[in-house]
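I'd like to ask some things about the structure below.
A single protein chain has been omitted; all remaining protein chains appear in their positions.
== chain A ==
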Amino acid sequence: MAADIISTVEFNHTGELLATGDKGGRVVIFQREQESKNQVHRRGEYNVYSTFQSHEPEFDYLKSLEIEEKINKIRWLPQQNAAYFLLSTNDKTVKLWKVSERDKRPEGYNLKDEEGRLRDPATITTLRVPVLRPMDLMVEATPRRVFANAHTYHINSISVNSDYETYMSADDLRINLWNFEITNQSFNIVDIKPANMEELTEVITAAEFHPHHCNTFVYSSSKGTIRLCDMRASALCDRHTKFFEEPEDPSNRSFFSEIISSISDVKFSHSGRYIMTRDYLTVKVWDLNMENRPIETYQVHDYLRSKLCSLYENDCIFDKFECVWNGSDSVIMTGSYNNFFRMFDRNTKRDVTLEASRENSKPRAILKPRKVCVGGKRRKDEISVDSLDFSKKILHTAWHPSENIIAVAATNNLYIFQDKVN
């Protein structure tokens, strides 16, 4: 079912919870099982914890068009009490959801009976104090805030600030800053809309706050550039503090140069010292102190470089892949086609291609590295470029904040892989 296509995956800050959003506007949260001595085999499995409908399709009567309910992004807030909070967004509206547990219920009311029906006051002869009794655990999700009507264009990113009081939402041309408590207004902090739309040549593709400095954020563009902005400099951050761009390689220039340079995701490292960007063919790591080129470039699927024309025709060239850091910033991961995903070890410079598919992996089996054959004789386990299935794309992945557990979304299936238990 198309509505089940997973559109975002995100671990919370402890890794205890894993949230997915789908095209049908639903959010499914998985919780990691507590380890127990009795069930060593089920160490750390993720099971469904809560499911709720976050967004519904809406109809904009002014423009006569339907607003998709697809969840574009989910971001967790750090946990501050017993409840969990997350932000989820579709193209136009951001919502703050509270997910909480209920394991007790009051019993022994005076004025109503156990079914909740009002009792005839004439029958009440004694007064009692209601007591709380245990009940089966119930997890309920309630919408606490709705942040609407602030985006003319499609929201592509949300990012929670390290002050935990504000967050930002970015669409194609603007970025807004919100306070969690205030839903009827937001600050506009970036606006790249030209005075005349006919002058439009560039859009915002992703944005994120610095993990520690609450005044700093970055946003990427369709032209392959990244701007770092400091909100202390001015209220409207139209002038960047830093501008990251790599000069075009003349030997690789083609009609599609701009499209493949368009950045589909930008992520700060956990340390806050680096940013990682994903464009169509590569993942790049940038040092915040060096603007003129990335410090590392990793080829995700360079064998597609000679196929760009076909990929342009079938629109695959516009696919937006995400990228993630592991907890120690030593390994980066991103998806590809044919349900392949790639991991790059920044220290050893080794990389691996793995596949997320039911046929190739049984529970608790070890994933086998895969290889794409680019020419010449194809070896037994290799797959040739022309056999790749471009409808099976891994756009969304997530990495546990501290352990080697990864979540990979393959169309409407979620795969969770972990390091093997010793």
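The rule is short, and it goes like this: a contact is a pair of C-beta atoms (placed from the backbone, for glycine too) under 8 Å apart; a residue touches a chain by one contact, two chains touch by 3 or more; residues count from 1.
Everything that follows uses one rule, which is that contacts and distances are computed from a predicted model.
**Q** Not counting the visible chains, the remaining one has a UniProt entry; which protein name from "Coatomer subunit zeta", "SERTA domain-containing protein 1", "Interleukin-6 receptor subunit beta" or "Telomere length regulation protein TEL2 homolog" does it give?
**A** Matching the unshown chain against "Coatomer subunit zeta", "SERTA domain-containing protein 1", "Interleukin-6 receptor subunit beta" or "Telomere length regulation protein TEL2 homolog" yields "SERTA domain-containing protein 1".
**Q** Which one touches the absent chain: A:Gln34, A:Gln53, A:Asn110 or A:Asn149?
**A** Of the candidates A:Gln34, A:Gln53, A:Asn110 or A:Asn149, A:Asn149 is in touch with the missing chain.
**Q** Any idea which of A:Asn110, A:Thr201 or A:Asn292 touches the chain not displayed?
**A** A:Thr201
**Q** Mind pulling the chain A residues that touch the left-out chain?
**A** 62-66, 148-150, 152-154, 172-173, 176, 184-188, 191, 193, 196-203, 205, 222, 234-236, 255-256, 258-259, 262, 306-315, 318, 385-388, 390
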